[in-house]
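The complex appears here minus one protein chain, its other protein chains still in place.
Here the chain labels run A, B, C, D, E, F, G, H, I, J and K in written order, and each chain numbers its own residues starting at 1.
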Amino acid sequence: MRILVMHGPNLNLLGKRETSIYGQLDFEAVNGMIEKKALSLGVTAEIFQSNHEGAIIDKLHEAMGKYDAVVLNAGAYTHTSYAIMDAIKAIGLPVVEVHMSNIHAREAFRHTSVIAPACVGQIAGFGAMSYTLALTAVVNWVKDKR
Amino acid sequence: MRILVMHGPNLNLLGKRETSIYGQLDFEAVNGMIEKKALSLGVTAEIFQSNHEGAIIDKLHEAMGKYDAVVLNAGAYTHTSYAIMDAIKAIGLPVVEVHMSNIHAREAFRHTSVIAPACVGQIAGFGAMSYTLALTAVVNWVKDKR
Amino acid sequence: MRILVMHGPNLNLLGKRETSIYGQLDFEAVNGMIEKKALSLGVTAEIFQSNHEGAIIDKLHEAMGKYDAVVLNAGAYTHTSYAIMDAIKAIGLPVVEVHMSNIHAREAFRHTSVIAPACVGQIAGFGAMSYTLALTAVVNWVKDKR
Amino acid sequence: MRILVMHGPNLNLLGKRETSIYGQLDFEAVNGMIEKKALSLGVTAEIFQSNHEGAIIDKLHEAMGKYDAVVLNAGAYTHTSYAIMDAIKAIGLPVVEVHMSNIHAREAFRHTSVIAPACVGQIAGFGAMSYTLALTAVVNWVKDKR
Amino acid sequence: MRILVMHGPNLNLLGKRETSIYGQLDFEAVNGMIEKKALSLGVTAEIFQSNHEGAIIDKLHEAMGKYDAVVLNAGAYTHTSYAIMDAIKAIGLPVVEVHMSNIHAREAFRHTSVIAPACVGQIAGFGAMSYTLALTAVVNWVKDKR
Amino acid sequence: MRILVMHGPNLNLLGKRETSIYGQLDFEAVNGMIEKKALSLGVTAEIFQSNHEGAIIDKLHEAMGKYDAVVLNAGAYTHTSYAIMDAIKAIGLPVVEVHMSNIHAREAFRHTSVIAPACVGQIAGFGAMSYTLALTAVVNWVKDKR
Amino acid sequence: MRILVMHGPNLNLLGKRETSIYGQLDFEAVNGMIEKKALSLGVTAEIFQSNHEGAIIDKLHEAMGKYDAVVLNAGAYTHTSYAIMDAIKAIGLPVVEVHMSNIHAREAFRHTSVIAPACVGQIAGFGAMSYTLALTAVVNWVKDKR
Amino acid sequence: MRILVMHGPNLNLLGKRETSIYGQLDFEAVNGMIEKKALSLGVTAEIFQSNHEGAIIDKLHEAMGKYDAVVLNAGAYTHTSYAIMDAIKAIGLPVVEVHMSNIHAREAFRHTSVIAPACVGQIAGFGAMSYTLALTAVVNWVKDKR
Amino acid sequence: MRILVMHGPNLNLLGKRETSIYGQLDFEAVNGMIEKKALSLGVTAEIFQSNHEGAIIDKLHEAMGKYDAVVLNAGAYTHTSYAIMDAIKAIGLPVVEVHMSNIHAREAFRHTSVIAPACVGQIAGFGAMSYTLALTAVVNWVKDKR
Amino acid sequence: MRILVMHGPNLNLLGKRETSIYGQLDFEAVNGMIEKKALSLGVTAEIFQSNHEGAIIDKLHEAMGKYDAVVLNAGAYTHTSYAIMDAIKAIGLPVVEVHMSNIHAREAFRHTSVIAPACVGQIAGFGAMSYTLALTAVVNWVKDKR
Amino acid sequence: MRILVMHGPNLNLLGKRETSIYGQLDFEAVNGMIEKKALSLGVTAEIFQSNHEGAIIDKLHEAMGKYDAVVLNAGAYTHTSYAIMDAIKAIGLPVVEVHMSNIHAREAFRHTSVIAPACVGQIAGFGAMSYTLALTAVVNWVKDKR
Partner (left out) sequence: MRILVMHGPNLNLLGKRETSIYGQLDFEAVNGMIEKKALSLGVTAEIFQSNHEGAIIDKLHEAMGKYDAVVLNAGAYTHTSYAIMDAIKAIGLPVVEVHMSNIHAREAFRHTSVIAPACVGQIAGFGAMSYTLALTAVVNWVKDKR
C-alpha cells in the first residue's frame, strides 16, 4: 500500500516556528517519525511539502493511480481553500485531515475546515503523533474497504 | 495507567441506529474493541455511558484521582454543553474528544465543539476505530508528560 | 395501538404557571383529556413527564418495541436539545411534536425547533387541544403506513 | 358556523407536483376531504385558491362578517408576506396556519413563518390531514370562545 | 399640478383595523382630508388603493405623463418589494414615502424600507396628517425644481 | 419546439428606464430580437410580460403541456419570490434564468436568486443578448435530453 | 405654544458643507425659515445647536416645563445615542425627529435611528423644508392631544 | 424568612478548580460564609448543589411554598437553559442571579444570560461575596414587597 | 477610604422618569441612601453626575490618587462607550458597575456592557439598593486587596 | 479577434470528476467544442488551464495587448479570490464569467462570485455549452463596442 | 504650513496608562517629539487634546481657514463616532488618522474605523513615531496637491 503524506504552508518551518504551539520537533524529525511508522505498518509513505495552494492541487491530481490514500495537513489553506476541497472530491482517494495543534481550541477562524466535507476523518491536537495516528487510521480504513 | 472511556447520549443504541452514519458494530462490540486495545496498550479502561449531561459531569468529577486520562465521546452535548467544558477544565485531566462520524462533514451545528477548547485533541470520522486511535493517543500523551 | 405521550420540563406545573399563556387547565386535567381522547380513538396512551433531558432520552429509547408512536412536548428543550433530536432519529418511531402555545408567535428563541427535522409534524397553539389533535394525527398516520 | 379554507400559491397543482413531498392526493381529493370533514363537524366550509398575494388579502378582507374563522395554507407567501400578516391582524378573525409538509424539517427559509404572530396556531406535516386537523381545531376554538 | 396618492395593502381597512396603532379615522375620512388639503394647495389629487403589489406597479407605470408626483404609502410592501422600488426608479417621478405609524418604533422588520432609496423623502408617525404633510412636501418640492 | 419567454416586473419599461443599466433598446425591439432568434433556431417563442407575481405563477402553470421550455427574467421577484421558485419546481419544465444586467455586480440584494435552485442555468449581463443566448441554450438543452 | 428646535452635530456648518447632500441654504437661512414658519403657525420657536451629545441631553432636560414640544435633528448621534433616546423618554414631551437628507437612501449606518422608538414621528429628505413640515406636524399633534 | 441558595454545575469543585478565576475558597468555606450571612440577616438559608439541569428545575419547583426567595448561581447553564428560565417564571418566587466571576469580562458566550429575563437582578464578579451581597439584596427585596 | 460614586446620563431625572422601571425614589433620595450607607461603612463617598461622556472620562482621570475606588452607573453610555472603558483601564482603580434596572431583562441593546471587561464586577436590578450593595462590595474588595 | 479561454483549478479533471455534476465530456472534448465554436465565429481561441491562483493572475496580465477578450471559469477561486478580481479590473479587457454547473443551485459558498463585479456577465449551468455561449456573447460584446 | 495635531480621549494619560500597549513615553514627551518633527519639516504644529467628542468636533470646525491639515488620533471614538466622521467631511481639510498601537491586531471592536472613509490615510502601530510619520505624510500630501 502506498500513502502520500502532504504538508501545506509553513510546515517546513516546524521546530523553528512557534514551538509553544507546534512542539520542539523539527520538520525532518517529524518526517522521520512518519517514515518509521509507515515501515512498522508495512506501507510506503511519500512525503511532500509546498507553500503553494496550486502545487498541493497538482500533487493531489498526480496521486490518482499512484497512491492508495492521502494524509493531508493543509495548514492555513484548511480554512479557505474550496479548490483543495474540490480536488479531494475529484480524485476519489481517501484523504485523512491532520493538524498538529487542536485547531478547535485556537482562534475562531481555525475552527472551520472547508476541506473536511471531502475527507474521511480528522485528527487534531497531538503534535507529530497526529500524523502517525492518521497513517494507522488510513491504512486500516483502506484494508477495511478491500 | 487507568483510562476512563465515556460515551454520551444515544451511543448505547450503536448498531441499532442510523447504521449508514455510525456503522454496523453494536455498542458491546465497540466496547470489546476498546477493551482489547487497552489490553494491548497495557492499560486499564473503564467504560461509562449516560444520556444525562449531569451524570457525565458527575463522572468527570469522580475521575479526579482515579484515572490518568479520559477518552470522551460527548455525542450531541459536544455542541452545546459549556457545563461539560467547564468540568473538563476543572478536573485537570487530559481529555481526548472522539467522534465516530466526521462531524465536520455533517450538519452545520455539528461543526462546532464547545468542549474542544478544554481538550487535548480531537479524533473524528473513523467509526469504532476513533476510540482505539484515541486510546493510543492519550496513553502516549500521558507517557510523554511524565 | 400504543402511544407514548411525553411532557418535558415545567409542564407538570400546568395550571399553576403563566395561565395567560398556557391556559387554566391543570396538569391532571390535561392528562385526563388525553386519556379520554385515546379511549375514543381505541388506543392506549401512557403518559410520562420529566424535567430531565437525559430522562426524556432514556424514555424514548425504552419506547422502541413497546409503543407504536410518540406524542412529544419537549418544552424548552425543543429549542436546544440536539440529543433529543438524535434520540428520535435513533428509535425509528413516528414522533409528533406538540406545543400548547403558538411558539412561532412568542420570543424569537422559541421560533426554532431543533427536534423538528426528526419529527413527522408539529401542532402548536391550541392549548390542551394540541395534544388531542396530535393523538388523532399520529393514530391516523400509523394506520396509513400499515 | 362558516369556515373559509384558503389555499395559497401552487397548491392547485397538488398531486401533480413533487408528490414525494406533498403526497399523491390531487387538489380535488384534498378539497373533498375538507368538505367531508366540515360536514361531520356540522359546519360549512368554503374553499378558495389563488396564486396572487393580493387576491389572498382581498379574500381575507371579504371574510369579515361572512365567516367565523379561517384555515389558511399560504404556501410560499408564509415566509415573506408581511402584508398577509397585517391582513390577518386587521380582520380580527381566528386564523389557523396549515402546511401539508413539515416546514420545520425542510430548507431553512421555510422554518420561519412571518404570518404566525397573527395566527391562533400552526399545524404542519400531516399532508391532507393537516387541513382536517385544522378544521377540528378552529371549530373547537370558536366554540370555546363563545 | 396633479398628484397621485397611493395606498398599499390593508389601508382600505383604516378605522376598522388596529385603531390603537392607526387611529380612529376611517379610510374615507383620511381620503377626505387628503382631498381637502389638495384643494387648499391648489392641486389635483387622485386617490388609488390596492392590495396587489403588481397593481401598484402597473399604476406607477401609468403615472408617467399623467401626474407630476406621487405620495405613496406602500404598507407592508415597503419592507420587501424591490419590484416597487424598481418601478419608482423607472418612472422618474418624485415619490414621497408615507407611513401613518412611526415604523421605526415598531417591530424590527418595519425599520427597513427597501423603497426608500428611490424616494425623495419619508414622513412617518403622524396618522392621517402624514399624508397631508407629504402633499405639502411634494408640491413644494416640484415647485422648487421648476 | 415551443418556448415561453417571460418578462417580470418593470421590463415593459425597457428603453424608457435607467438606460445606463439596461441599455437603449426598448421593449418591442428586445422582443423583436427574441422572435428573430427563435425563427433562426426553428422554434416558436411566445412572449409574456406581467408586473404581477401571481400572474407569473399562473402563466407558469399554464405552460405545462403547452411549451417545451421557459426563458424567464423574473425581474426583482428573482430575489424574493419563493412562490415562483415553487412554481418552477412544480411544472417540471426546463427554465433558464435571464438577467439583462450583471446582477452579481450590482447592489447586494441582487446577488441572490431564490429561483436559481429550480432553474437549469443562469445568463446575466449581456443586455438583450442575454435572451437570445438563453434561447440558444434552452433549445440545445431540450434537444440533448430527447 | 412654545417649541424647541434642536440641531445636533455639524449642522452649524450647513451651506458650507457637502451642499450636494444638504443643499445650498446656510445655517442662518434655515433658522430664518424655521422662525418664519413658527410665526405663521402662531407659536414661539427657540433654536439650539450643539456638537456635544451631553449638551443635547442637558437641553432636553431643561425643556421640561418650558416647552410644549421638540423638533430634533440629532445629526449623526441619531444612529448611536441611546443616551439621547433615554432623555427623550424621560422628559415626556412630544419629539419629532427631523433629517434634511433622506437617511434611508444613504449609507447603511444611517438607516437605523436609535432615537426613533422614543419619538412621535420622523420626517426626512426635504432639506430645510423638513424642519417646517416638522413644526407643522408637532404643533397640530399638540393641539390634537389637548 | 427562608432563602434557597442554589449552586449549579461544577461549583462543588470550588477551591479545587481554576483558582485564578474563582478564588481560593473551597465549596464548604463559601457555604459557611453564606450561612453566617444568613444568620446575621436573621433568615434561614438552605444550600443545594447539583450538576443536573433537571435536578435544578425539580428543586425550583419544590421551592414553591417552602421558601420566600432564591439565590441562584446556575453556572454554565446560565447561558443555555431556557428550561431553567421557564422554571423561574413558573414558580413566581423572586430569584437573584449570582456569579462569582465577572461573566461580562470573560469569553463571549458567558456575556449572555438566558435566565436573566426571569430574575430580579444580577450580581457578578465578587467571588464568594457575590453570594452574601445577593442574600442581602433578596432579603431586602422581599421585605420591601411585604 | 474614599469612594467616588458616579451617575451617568439621565440619572439626575430619577423619580421623575419612567418610575415603573427605575422606581419612585428621586435623585436626592438615592444619594441620601448612598451617603447613609457610606457613613455606616465608615468611608467617604463623593457623588458626581453628568450627562457628558467626556466629563465622565475627565472625572475618572481626576480620581487617580484622590479615591480608592469607584462605583459607576454609566447609564446608556454603558452600551457604547469604549472611551469610558479605556479610561477605567487607564486609571487602575477598582470600578464596580451598577444598574438600577436589570439590564439583562430589558431591550437587547442593554444586554451588552462594553465597560464590563474593565470593571471588577456588576450589580443590576435592585433599584437604589444596587448602589448600596456596590458600596459594600467595593469597600470589602479594597480591604481584601490591602 | 483573439479570445483567451481560461480554466481554473480542477477543470483539467473534467470527465474524470463528479460526472453527475459536470457531465461526461472530458477536458479535451470540451476544448474541442470551444475551438470549433471559435472557428465558426471567425475568431481565434487560446486555451489555458492552471490550478495556481497566481498563474491565473500572471496569464491575465499577459493578456493585455494580446487578446481582445477573456472567457474565464475560475473554478473554486471564483468564491474567494479578490486578487483575480483585482487583476480583471486592472487589465481592462472584457471578461465573461463561466460555470459549467449552476453554481446558484449548489452549496451556499458557491452562490457568491467575488470576481463578478469586475466581469461583463455570467453564464452558468449549461455544461460545456456554457463556454460556447460565452464565446458567442463576448465576441458580440466586443463587436458592439467597436 | 500649519498642522493641527489632535489627541482624543485618554491620550493625556500616556505613559501612566497600559504601558505594555502604548509605550513608556508620557504625553509631554510625545508632544515634544511632534513639535521637534514639525520644526524639522518647517511647519507649525498646534497640539490639542480632549476627552469630549463634542469638543473634538468643535475644534475640527475651528480648523477651517486656520490650518492646512490635521493629524488625528481619535482614540476610542475612532470606532463609534459618525459625528466626527461627518465633521471631517464637512471641513474639507486633509486629515490623517493615527493610532499608537496596531488597532488591527487588538480586540475586534478596534478593527473598524468609522472615521477612515473621511480620511486621507491611516498610520497605526508605531507608538509615538505614528505621529511623526503622519506629520511627514500630511505635509508631503499638502505639498503634492499645491
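Rule of thumb we're sticking to: a residue touches a chain if its C-beta (ideal position, glycine included) is under 8 Å from a C-beta of that chain, and two chains touch if they have at least 3 such contacts.
For clarity, every value in this text was computed on a predicted model and none was experimentally measured.
Judged over the whole assembly, touch between the missing chain and the shown ones holds for A, J, K. Residue J:K89 is the one among J:R2, J:K66, J:K89 or J:K143 that touches the chain missing from this view.
Residues of chain J in touch with the missing chain: 52-55, 57-58, 61, 64, 80-83, 85-87, 89-91, 114.
By the touch rule set out above, chain K reaches the unshown chain at residues 96, 102, 104-105, 111-113, 116-126, 129-130, 133, 136-137, 140-141.
What chain A contributes to its contact with the hidden chain is residues 8-10, 12-13, 16-18, 50-55, 75-77, 79-80, 109-110.
Here is the rule we use: only the chains that are shown with their structure count from here on.
Common neighbours of chain B and chain E, by the contact definition above: there are none. In terms of C-beta pairs in contact, C-D outnumbers the other of C-H and C-D.
Fitting chain E to chain I on CA positions gives a rotation angle of 120°, reported to the nearest 5.
Per-chain CA centroids place chain D at a distance of 47 Å from chain G. Centre to centre, using the average C-alpha position, chain F and chain J are separated by 23 Å.
Residue positions of chain F touching 2 or more other chains, listed in rising order: 52-55, 80.
Interface note: chains touch in the pairs A-B, A-J, B-C, B-H, C-D, C-H, D-E, D-F, E-F, E-G, F-J, G-I, G-K, H-I, I-K.
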